[in-house]
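Omission of a single protein chain aside, the complex is shown with its protein chains in their original locations.
Right after this comes chain A.
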Amino acid sequence: MTLHRVVVTGLAAITPLGNDLATSWHNLVAGVSGAAPITRFDASAYDTRFACEVKNFDSKPFVAVKLAKRLDRFTIYALSTAMMLMEDAGYKIAPEEAELVSVIIGCGLGGLETLEATHTKLMEQGPSRVSPFFIPTMIANMAAGQVSIATGARGSNVCTTSACASGLHAIGYAASDIMLGRANAAICGGVESTITPLAVGGFNALKALSTRNDEPTKASRPFDADRDGFVMGEGCGLLLLESLEHATARGARILAEVAGFGASGDAYHMTAPPEDGSGMALAMRGALREAGLDASQIAHINAHGTSTSLNDSCETMAIKTVLGAHAREVPITSNKSMIGHCLGAAGGIESVISVKTIMEGVIPPTINLDTPDPACDLDYTPNVARTMAVANVLCNSFGFGGTNASLIFKAFAE
């Protein structure tokens, strides 16, 4: 069997920093925080009353009004992002190759907004008021399903669910589809929209969220000594991947190459990573092995960097384990300092940002990194973006359940 090289030929995102990639990127490089008081529901009784919401998003240019009424917000984000992606890639799926185009979109929680509203209706008005659209609207794979309906892609149609690593797993397995020849192209990434009473209540109960209510824009502070939890975000990040042959044949603009994917499990605890970060290290090593790269060749790390006490110190430990002395020379960044933790969308959006970093030669900063933490003693690109050409970028995502994923994107060279 011949293994195919996998290249990135399109990018699109909706984030708390912008309703398209260009705006989001501009704000990321400028160090803007997307955090603000929650507007989706009355959060006054909650320990955390702010989040990184997507703001003023108008789906009408992308999704028909009637269809939008049948979709949860996460699917509307995915469908809208997919429309922008196909435009960015200049790609239209011909019917004769449709079965060789995969759609793999990760989602950690699915349509909680729909679930909560329907449950309220059930309790107040009884079972006869449950909408026939409830189940199809809520299920987490409806994002992939709707993107397939809209684009005509008829290859693998899958939703990866691995909590906060869902988006990165989706891209990893989509790349595998292409590498193995199961697909010529794949629309892949992650989506999430769960700034809802149940999700905020649930993460609050876990003590996972920052409660810095008086200073929302300072709350997400990955690797800083005063971090007190993550800030919930939402959005969607999608990439178009193609085999190198397919991209070349259609004259596509090649943005980067997917060099390697690694995935692992902690075999340890429901929510906490082992303190040595050994599971995270396994995923990073796996990606290096598949890429055929030495750790010393990693030029930049787009970290998971959640701003929780445990993640940031464990991830730092894992990076040191894998990169050795080189760990101190590599600029690391956490996009979550600005977009918050977009859960199942995180790996999708941060992969888009990783590729954009290669394309632009600019590393977005980790904002709010004011007080060094002795347990986090690497170069996290504090507070100011850095102009620097980077060839090999490692992108990490880790999730509850003890699941870890790492992807390496590299600058494309024939």
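Going forward, contacts are C-beta pairs under 8 Å (C-beta built on N, C-alpha and C of every residue); 3 or more make two chains touch, one makes a residue touch a chain; residues count from 1.
The rule is short, and it goes like this: contacts and distances are computed from a predicted model.
From the set "Acyl carrier protein", "Ubiquinol-cytochrome c reductase iron-sulfur subunit", "ABC transporter permease" or "Glycosyltransferase", the protein name that UniProt assigns to the chain left out of the figure is "Acyl carrier protein". When the missing chain is restored to the complex, the residue among A:61, A:95, A:132 or A:374 that touches it is A:132. Looking at A:45, A:65, A:267 or A:413, the residue that reaches the missing chain in the full complex is A:65.
In the full complex, the hidden chain is touched by chain A at residues 64-67, 69, 128-129, 131-133, 136.
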